[in-house]
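What follows is a short report on a single structure.
Removed: one protein chain of the complex. Kept in place: all other protein chains.
When the chains are written out, they are named A, B and C in that same order, and each has its own residue count from 1.
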Amino acid sequence: HMADSDIEYDEQDLAAFKDEATAWFGENTPRDVDFMLPLTFMEVGTDQQFNFLRDWQNKVYEAGYLGAHWPKEYGGGGLHPAFQDAATRVMAQMRTPIMLNAIGLNWTGPLLLDRGSEEEKQKYIKGILSAETIWCQGFSEPENGSDLGNAQTRAVKDGDDYVINGSKIWTTQGNYADYMILLARTNPDAENKYKGLSFFLAPMKGAGVETVPIKKLTGEYGFTQTFFTDARISADCLMGAEGEGWLIAMQTLEYERGARAGQAGGHVMMMSDPSDIIRLAREAKLNGKPAIDDPAVQEELVALMTEARSLGLNSRRDKIRPLAQDRPMSLALGSKLASTDFYQRLNAFAITLQGTRAAYYVGDDSAHDNGVWQRGYLNSFSATIGGGTSQIQRNIIGEHVLGLPKS
Amino acid sequence: HMADSDIEYDEQDLAAFKDEATAWFGENTPRDVDFMLPLTFMEVGTDQQFNFLRDWQNKVYEAGYLGAHWPKEYGGGGLHPAFQDAATRVMAQMRTPIMLNAIGLNWTGPLLLDRGSEEEKQKYIKGILSAETIWCQGFSEPENGSDLGNAQTRAVKDGDDYVINGSKIWTTQGNYADYMILLARTNPDAENKYKGLSFFLAPMKGAGVETVPIKKLTGEYGFTQTFFTDARISADCLMGAEGEGWLIAMQTLEYERGARAGQAGGHVMMMSDPSDIIRLAREAKLNGKPAIDDPAVQEELVALMTEARSLGLNSRRDKIRPLAQDRPMSLALGSKLASTDFYQRLNAFAITLQGTRAAYYVGDDSAHDNGVWQRGYLNSFSATIGGGTSQIQRNIIGEHVLGLPKS
Amino acid sequence: MSAFDNARMAPRIGLSEEQAQLLEVAESFCRDKSPIDKVRALIEEEDGFDAALWSDIAELGWLGIGVPENYGGIGLGMAELVPLVEHMGRNLMNTPFVPTVLAAQALVRGGSEAQKEEYLPQVAGGAAASLALCEDHADWNLENLTVSATRQDGQLILSGKKYLVLHAVAAQLVLATVALDGQAALVIIPANALAGRIRREKIIDDTQRAYALDLDGLSVPETALMPVELAADALAHIEQAGALLLAADMCGGAYACIDYTLDYLKTRKQFGKLIGSYQALKHSIVDAHQAYEKARSHLYSAAHVFGEQGEGDMAVHMAKAEAGEAYSFAADRAIQFHGGFGFTYDCDAQLYRRRAIMGCALYGDARYHRRKIAALMF
Partner (left out) sequence: MSAFDNARMAPRIGLSEEQAQLLEVAESFCRDKSPIDKVRALIEEEDGFDAALWSDIAELGWLGIGVPENYGGIGLGMAELVPLVEHMGRNLMNTPFVPTVLAAQALVRGGSEAQKEEYLPQVAGGAAASLALCEDHADWNLENLTVSATRQDGQLILSGKKYLVLHAVAAQLVLATVALDGQAALVIIPANALAGRIRREKIIDDTQRAYALDLDGLSVPETALMPVELAADALAHIEQAGALLLAADMCGGAYACIDYTLDYLKTRKQFGKLIGSYQALKHSIVDAHQAYEKARSHLYSAAHVFGEQGEGDMAVHMAKAEAGEAYSFAADRAIQFHGGFGFTYDCDAQLYRRRAIMGCALYGDARYHRRKIAALMF
C-alpha cells in the first residue's frame, strides 16, 4: 500500500533531503517557549499546550517531514520510508517539540492504510497528518484496566446507527479529540468474550458523549474518562465486520509496540536524554561536592548509561537475523519492559542526587531543572502501567518468548 | 511438662550458672581441629566429623549445658529455661562446635515432651541429649519437594507391624541415624490427602531400609535419600492415631520455625559472624587497595551489618507486645526468609571482594579463609530451598500475615 | 575493631511504659483526627493544617514531652516522641509538631538560661516553632553555612536565605543557623521580624508546608544569639533528633501505604481473579512488608539507645536509612500495583510516595546515613 521499502532510492536524494530537514528544523524549531511543553502526548493538559502543538505538527506536515512515506493520494509525501526515518531522526536529535496527534499518526493512520476502505483512507488520512482531526483511543475501561478483551461498553445496532452506552478511561486528549478508535461489544452472547467485540471509528463531538478530565498523580491533566450515554453513531463507523473488533484492536496494539511498521513518523514522546542526568550529577551537590564525584553515584550512573545503550543496541540487533533468531520476538516484546523500567529507575535515581532540593517540585525556583526529574518519575508510571503493566509484560515475555505455561 | 517459665528463679543462681558455663566452655572447647568442622548439622559428611561431634555433644550434655531445662525424670536438668538460654548464648558467643543431633534436639525432643506418651519419653529423651541415638527427618519426597501433604510413602498395617514402602529425600545424617520421624500414608482413600497421613518414630537400622548419600552442589555430603522396601516396623512406632500425621508434622515444623519453644538448646548451625566479612574486606585487596577502602564496598557492608542487626532486633521486638501486635506472627513467620536470604547475599558479596582469588575453592592455599565464603554461598541454598523455599515463605507471609488470597 | 565490637554487641531494643502508653493513645488519636478526606481537604488550605487539632495536641501535653519539667515540660525524651510521630506518619497527619519539638530540643541543648526560661514554656504550652537549617547548597551537613551574621552595635545583621523551613508562617519563633565569626551559631528570630520575608515553596509533598526565608539585612538583638559554645553540641543533637523523628514518620507511612495497597489487592479483580493472588504482586508486597518490619525494629532500637555515645548515633543512622528505603519502595510499588487508578491523583499511593521523597530529603537520605555509619565503623 505504501512506497515499498524494497524498491531502490537514490542515496544522494536522501542525503539532500536530510540536509534540508536539518536546515528547516534549525530555522523553524520554536525557541524559549515561556510555558512547560509536554514531553509526551499524554501530558497535554492546557489549551495553550494543545494549540501550540497542533500548529507545530501542521507546520511540520506542510514542510513535508511528517507522513513523507505515506501515499500521495491520501495526503502523504509518497517517498521511500527511509526519507521519513531521516526526518524523524533529525527531530529526535534536535529535540524538537513532539507531534500532537499521536493516536492518529501511530495507530489509526497505519491501521487505515493497512486495512481501511478506500473511503476511510480518503476521509481521514490527511486530517491525521495535518492535526486538523485529532484522534483518541477507547480500549481500556475502568473495571478492566489490563483485561481489554473483557470490554463491556455496548454498541447496539439500531437502523442505520449504532447506539453506544458505557465508559472508557485513559483517553488521551479525549477532551480535544474529534474521533475515537472504539472497542465495543456488539454481541454479549458470542461464544467467547473476544468474538463479541467490534471496532468503530467513532465521532466524539456528537450528543451523548461526555469527557471528564482525569487529574494525574503529577497534579496535571492529559487524560479523560469518556462516558457514552445513548450516543448514536452512523453504522458506517464500523470498521471491518462485527466481531472483528478484537482482531483489529490487537493489530492496532502491534503498531504501538512497534511490532508493526507504518507509523507516520516524528516523535510523540521526548525521553530525557540519559546524558541529562550526568549534567545533573555535575551540577547537584552531595555533601558539599558535586554528586558525580561520589564513586557509588558513578557506579549507578555507569549502570544507567549501559542500560540506555542496550536499549538502542537491542533494537539494532533485532534487525541482524543471525543474532536475533534463538528466541523470535524476544527483543521486540522485551523492549517495552526494558525501556519503561529503565526510565523509571533513571528518574528515581536522579531525585536522590539533589540533597535537600529533592524536596522541591515543578514550579519552585529551587527545584533542579524546574522539577523535571520529580515530575518525570511520577509520570514514568504511565508507561509502566499503561499499555499493559510491567507485570503483564513479564507474563507476555514468559509465555510468548520463553514458552512458559500461563499463570 | 517442663519447668514453667513463669515461676520464679534466683537471678544469682543464673549468674553463677552462666559464669560456670563460660569457664567450662573456655576450658573444654576443642581448639585447632585439623579438619574442617561442619558449620551446620546438614554438613556432616565424614565419619571423622560425625564421631567428633557426637563426642562433643555428649560431653556438653554430661556437663549439664544441654537440655538443662528438660525434665529430670527423662534425662534433662530440670532447671528454668533461662538457664539453658544462658548456656546456649555462651556457646554461640564462643562459637563452639555445633550440636550434632539437631533433629532429635529441636524437633523430636520437644514434640515428645509436648505430646508423646510416658513410654516414648522414657525411651527416647535421654538418648537424644546424649547423642547416643541419632534422629533424622522423613517428610520430603523426591516428587513432592515443597508439597509435604502429598507424601506418597505407604505404611500398611499388617498384624503388629506396619510395612513401609517408598522413598524419602533430604534425610540429614540419614546414614548415621537410628530413628526417623516419618510421615507416611496409611489411608490412600481418606477424604483429603492430609487425613491419609500418619506419623511414625521409625527405626532406621532394620531390614528394608537403605540410605544413599546425596552429593551436594558443594561437592560434599550430608544428606541421604532413604528407600523403604517392605520395611517392617512395630505398630508401637505409630505416634498418636492414624490420620493425625499431618497435624503432628505441622506441629513439628513449628519447632523448626521457632514458632514453638521447647528445643533442647545449643546451636546446630554456625552462621558466619557478620564481622567476619569486615575482616575479609580489610584483608582482601581490590585494585591494589584493601577492599574496605572502596566506598561502594563500604555502602554494601553497612547495608549488610544493618540487615544483620535487624535480624536480632526483630526477634527481640517480637517479645515486646505493643510493638508486635499490628500483624500477629509477622516477625516469627518472616524470620526464615529474612535470615536465609541475608546469609546468601552476605556470602555472595564476600566472593566479590576477592579479586582474582574469587576463583578458588575449599582446599586451595590461595583461597581466602580456605574457601569458606564460596562454600558458604553454595551451602546457603540449603536454607533458601530447604524447609520451604523462599518463594513458599513469601506465600506464607502473604497469606497468613498479610491476609492475601492463595496463589 | 569498632565494627567487630558493633557486630558482636547484641543490638538493644526496648519500650518504656510511657512509650507504650503514648503508642496506644497516639494510635487512636491520629486515626480519629486525621482521616484521609481531612488530609485531602487540608491540601487545599493555605496553611495546610488544622488549628483546632494543633490545640488538641498542645492540650494533650505532647509539645512538652521533650521539655524538662522546670521549663514547663514533662521531662521525657526523644524516645517518647517516636510513637507519636510514627502514628502521625501512618495517618499522613500534618501539623507543626515535628519542627516545633525539634526547635524545643535546640533550645534545651543550645539555649541560655534566660532563653530557655523565656521560650520553652511557650513552646511546651502550644506556641509553634521551627528551625531554619537548609541552604541553597542542598547539603545535609548542618555546619555547612553560607548564611551569616555580623555584629553591629548590639545587633546581629543577617545575610542570606534559608530554605525548607517547615510551617514558618505558623511559627512564633524560628531558630536559624548562621555563621558567626566563621563559627556555627543559632539565632532566635521572632515571627514579627519575618513579615514580608517568607515565600511558600512548591514542594513535592502536598500534605506539608515549607517556606523560604529571606534573611538579608534582617537585624536581631544580640540577646537573640544562642550561646556559641553550645552550638556544636546542639546542632549534633538536632541532626540526630531530626533523623529519628523523620524515620518515625516514614515508618508509619510505610505501614499505612502497605495496608492501603493490601486493601486493593484483596478486592480488585483482573482476569477473573483477585489481583492479590498473583505472586508478582503478592511477593513484592511481602518484600515491602519485610523491609518495613526491619525498619521498625531499627526505629525502636534507635529510640531506645538515643543519645548513647557511638551506639546511639549508629542506631539513628540505620533507622533513618532503613525507613527511607522501606517507605520509598513500598510507596513506589503502591502506585504500580494500583494500576490505572494508581496513576490518578485520587489514589492515595502518590500522597505516600511524595511524602517519602520529602522525608528522605530532610535530615539525610539512605546513602548519606550509610556513609556516616561507614565512618563510625571502618
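Everything that follows uses one rule, which is that contacts are C-beta pairs under 8 Å (C-beta built on N, C-alpha and C of every residue); 3 or more make two chains touch, one makes a residue touch a chain.
Only a predicted model underlies this, so the values are computations on that prediction, with no experimental measurement involved.
Interface note: of B:A63, B:L247, B:I320 or B:I385, the residue touching the hidden chain in the full complex is B:I385.
Among the residues A:I214, A:A264, A:L301 or A:I351, only A:L301 touches the chain that is left out of the figure.
Considering B:P30, B:G219 or B:P328, the position touching the chain not shown turns out to be B:G219 (whole complex). Chain C residues in contact with the hidden partner, per the touch definition given at the top, are 278-280, 283. Contact residues of chain A toward the unshown chain are 93, 273-275, 278-279, 292, 295, 298-299, 301-303, 305-310, 312-314, 316-317, 320, 322-323, 326-327, 330-331, 334, 337-338, 391, 394-395, 397-398, 401-407. Of the residues in chain B, those that touch the hidden partner chain are 140, 142, 144-147, 150, 169-170, 214-219, 284-288, 294, 296, 348, 351-352, 354-364, 366-367, 371, 374, 378, 381-382, 384-386, 389-391, 394, 407.
Note that only the chains that are shown with their structure count from here on.
Centroid to centroid, with C-alpha atoms defining each point, chain A and chain C lie 41 Å apart.
Put simply, the C-alpha centre of chain B and that of chain C have 43 angstrom between them. Taking the mean of the C-alpha atoms as each chain's centre, chain A and chain B sit 55 Å apart. Annotation for chain B: residues 295, 299 touch two or more other chains.
Counting partner chains per residue, chain C has residues 278, 367, 371 touching two or more of them.
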